[in-house]
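Note that one protein chain is taken out, while the other chains of the complex remain in position.
Let's turn to chain A:
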């Protein structure tokens, strides 16, 4: 029996896409292979590391634990959709300022997680900031810079609000 192939429509970072994918295609692989958006990283492929975190209809999820077919019709935001090289998003700018990355493998998952977290909690304490990224693994930094970057990103968001 030939493998089942399904049409999937996704809006990724504002752009509409239509792809034909095998039903077993993971959303993470659909983004990376079919749409060539390789900013989303794949570490463990079973939900533990958080590197593949994207926003699905605005909510952070593990893209390796969602079938592309299940996401049909959804809006996805990946790290590519957060900011540009010329205009970094508050999260990206904060991670750079605070040395919150070394190899960068985990960074896309942190950035998307932090974006959604700060949308809901604009003024976290240090403890809350630590808790907010507890589901993401980083093998390099030791997390101190990342926690600082969450707090700094909240600050930058406030600064930009007053002076857009």
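By definition in this document, contacts are C-beta pairs under 8 Å (C-beta built on N, C-alpha and C of every residue); 3 or more make two chains touch, one makes a residue touch a chain; residues count from 1.
Convention: contacts and distances are computed from a predicted model.
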| query | Looking at UniProt, which of "Membrane protein", "LLM class flavin-dependent oxidoreductase", "Xanthine dehydrogenase family protein subunit M" or "Electron transfer flavoprotein alpha subunit apoprotein" names the chain that isn't shown? | reply | "Xanthine dehydrogenase family protein subunit M"
| Residues of chain A in contact with the chain that isn't shown? | 3-4, 6, 22-24, 26, 29, 45-47, 50, 53, 56, 59-62, 64-67, 69-70, 72, 113, 131, 134-135
